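A single protein chain has been removed from this complex, and every other one stays in its place.
All chains are identified by letter, namely A, B, C, D and E, in their written order; residue positions are counted from 1 within each chain.
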Amino acid sequence: MSTMLSRFPFPDTLDELPEDLRARILAVQEKAGFVPNVFLMLAHRPAEFRAFFDYHDALMERESDTLTKAEKEMIVVATSARNHCLYCVVAHGALVRIYAKDPLLADQVAINHRTAPLSERHRVMLDFALYCAIDVGELTAAWEGRLTEAGFSRDDIWDIGAICAFFGLSNRLVTLTATPPNPEFYLMGRVPRES
Amino acid sequence: MSTMLSRFPFPDTLDELPEDLRARILAVQEKAGFVPNVFLMLAHRPAEFRAFFDYHDALMERESDTLTKAEKEMIVVATSARNHCLYCVVAHGALVRIYAKDPLLADQVAINHRTAPLSERHRVMLDFALYCAIDVGELTAAWEGRLTEAGFSRDDIWDIGAICAFFGLSNRLVTLTATPPNPEFYLMGRVPRES
Amino acid sequence: MSTMLSRFPFPDTLDELPEDLRARILAVQEKAGFVPNVFLMLAHRPAEFRAFFDYHDALMERESDTLTKAEKEMIVVATSARNHCLYCVVAHGALVRIYAKDPLLADQVAINHRTAPLSERHRVMLDFALYCAIDVGELTAAWEGRLTEAGFSRDDIWDIGAICAFFGLSNRLVTLTATPPNPEFYLMGRVPRES
Amino acid sequence: MSTMLSRFPFPDTLDELPEDLRARILAVQEKAGFVPNVFLMLAHRPAEFRAFFDYHDALMERESDTLTKAEKEMIVVATSARNHCLYCVVAHGALVRIYAKDPLLADQVAINHRTAPLSERHRVMLDFALYCAIDVGELTAAWEGRLTEAGFSRDDIWDIGAICAFFGLSNRLVTLTATPPNPEFYLMGRVPRES
Amino acid sequence: MSTMLSRFPFPDTLDELPEDLRARILAVQEKAGFVPNVFLMLAHRPAEFRAFFDYHDALMERESDTLTKAEKEMIVVATSARNHCLYCVVAHGALVRIYAKDPLLADQVAINHRTAPLSERHRVMLDFALYCAIDVGELTAAWEGRLTEAGFSRDDIWDIGAICAFFGLSNRLVTLTATPPNPEFYLMGRVPRES
Partner (left out) sequence: MSTMLSRFPFPDTLDELPEDLRARILAVQEKAGFVPNVFLMLAHRPAEFRAFFDYHDALMERESDTLTKAEKEMIVVATSARNHCLYCVVAHGALVRIYAKDPLLADQVAINHRTAPLSERHRVMLDFALYCAIDVGELTAAWEGRLTEAGFSRDDIWDIGAICAFFGLSNRLVTLTATPPNPEFYLMGRVPRES
């Protein structure tokens, strides 16, 4: 594995890890073809590793009322860019491109969702997401009306807010540890798959 | 239970909750004498409830290298105040007072740690905590030196950063749901216990 | 008296003070049971002492059109918290609790009036107060309409603005001198008086 | 007098004012050749008028250790410009020009003291003044060293801080009432007096 | 010429300059009676000099749909003040006074257009200008409606935005080089011309 992965300890081999962590990492490697660095960054703290990925899956793999997988990833990219977190912008930018089948959307959302060619639904969703992520102290009940009007259910609103909250945590861990995104993420979803 | 606990669903009785959630809530009730509202706020999402409290315990009940329980709670109070999160300031302010055996410290840290009568160790710890919590995008490697000089180990630095990150998540959930602190927290640790 | 009251000179005994200052201090001591530190902080500058407390009394002891004593103190607490002034938050927080007969209100207003259980009147009042205190350069005539609609007279608007202005001055003096709040303030109004 | 002096009541004639206010206003008119609008703006509140000008005189007419009249006015102009207060920038800009016998200094200090051709003493003085005026919550004891090194006594430091604090109050009253500077101020000190 | 014009090279005499630069400088000297320092600041980079003044003239000497010369200069002064650029505030403040035939307007716009006695047209124009100059990332299509309602054509909107953009460039060059305004600018348009 990498020698300069982060400022903090990381495993030299998966063998030294608790069995459940190793299984989880092998499963993602099987699916993605490589081990995303965030798994290695957290591996020296097994209890935190487990809670982090349980939380992640609870939110991101949940069947939401109307929120799609692509929309969830757009929220991650927009808020992570404001937190200046390269890892999350690049890794979840790949997922935006793949889920939305749009090679341009991730960069548009990362740099400025206000000038991006988005639907009103997506504009309200990301306006709210940035409030949750950045200006949480200014949040007022007025948002509920705007979001409901844009078609989001109460459970969707929870999901949007909780995703901002969870990735705010993720952004901070990644920045603290200077964990770089795996090079593979940069290109994923940018070029059409060969058939 | 409360009728206006939050903007989101909460349990009318503990009976409707999964067994492990009920057990966890009864345990905290046993210890504290009441059920902190954050447990009820999260109860309608059992998977998130479990991940949240697992993460909380992994960080806050961990034996850190040099970081004490009182110091961990000071970090929570200082960063939650900057995020304007009443619940966390009040609930964890109670813990600061109790662990530090100082009835004034929580308010001092919440309002302005810069003018508070703190040790240099605590001043550096909270300066760094506010960077992690608020200005994460400005974080540079220069912090490592300041923290090491103040006696913090690399694992302590992880703990400080991770506590800021986790309570940033908590601040956002609590604000989103407008969850009020239980009235009991406000006074805890302010008056000497009768013997 | 205290030995580390502030970074600036303070009286060792009231005997060395001008007669009118001593009288004013003894009167407040008589009423409160102790001498609030801000009186000692200003005592080395008698002319400023007199102007400061004359101004304070002109605003705070004035019979306003509709603004109550509790409301005036809420304004002080909300704006002082944004200026990170521990003395004013703690000392005037005590007055909020006492005048409003509400042991929780001061902390709610200090940390985030937006999520506090306030009336619309109080919400508009504190929104405006924060503009006066923090974003004075952005103030526009549009506020007059919102405040009038919420039931405030023109003289009330002056009072709100002038209280923000005066305590902005107070916050700065207290921070400059690192004047700590008297320990007595922290607990006042939090526990029911015994009958 | 003016018909649109401010959004709040102002006297139609000096005759209706309390004797001491009238005397004070006539004295300034005698000296300046006109009545500065701030005197009229405050006249409907005699107790506040008295405290305001007593405070003003206590600070601005005080014989400071090393702080000159020109330096005091520079502090007023620099901080009032950051508070976007036209009245104080224009009225006290006139005084900067007159006291410093420099027709250009007021505009330089108002727009950007960092690029102005100032001495190191003045640069430190204004850096500190902006901290007191704008970022008071960030103030730390480290300033004391910088200021002492630049030749300021402890009493000078109080004066700088107190002037920032007092004019922060003044800036807010003037903005709230939309009080315009008298036209006479704009040109004062810009053209050499004819002999 | 001046010896301390800027931190960067400037011509000792116009003779050393390319012919077209010298002609341009002599023409402005003929008209203004002196050489504005910005011409000298740019002279060591002839290609940039030409592009800069070509751009300037294309915008500022263009016949706009409804935007007057005075309005264009108001935009320059308001945005340059927010960028803390003394040269542009002073030099273009002179032009505001001259074109608007109003000796007070430039200072009003520089310090706070929100409290200045402006028409609604000018208020909207400067609100928008500050968004373009300072908060460009927050710009949304909603501005188009406000501006059209205030009587601005689509070409006017381009002109306002482009003037903000061009003088943002100018502000940065001038600040980088610490180029001072010529003393002559400070007084221009403040005193009535003798007939």
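General remarks:
Criterion: contacts are C-beta pairs under 8 Å (C-beta built on N, C-alpha and C of every residue); 3 or more make two chains touch, one makes a residue touch a chain.
Bear in mind that the values here come from a model prediction, so they are computed numbers and not experimental data.
Taking every chain of the complex into account, the chain not shown here touches A, B, D, E. One of A:Leu21, A:Cys85 or A:Cys164 touches the chain omitted from the figure, and that residue is A:Cys85. On the side of chain D, the interface with the absent chain consists of residues 112, 114-115, using the contact rule stated above. Across the interface with the omitted chain, chain E contributes residues 7-8, 45, 47-48, 50-52, 54-55, 57-59, 62, 82-85, 132-133, 136-137, 139, 141, 144, 154, 157-158, 161-162, 164-166, 168-173, 175-178. Although one chain is not shown, part of chain B still touches it, namely residues 137-140.
Here is the rule we use: only the chains that are shown with their structure count from here on.
Any chain that touches chain D and also touches chain E is listed here: C.
Listing every chain that touches chain B and chain D alike gives C.
Chain centroids computed from C-alpha atoms place C closest to the centre of all protein C-alpha atoms shown. Where the sister copies chain A and chain B meet, the same residue numbers recur on both sides for over half of the interface positions. Shared contact sites, meaning residues of chain D that touch two or more other chains, fall at 84-85, 137, 139, 175, 178.
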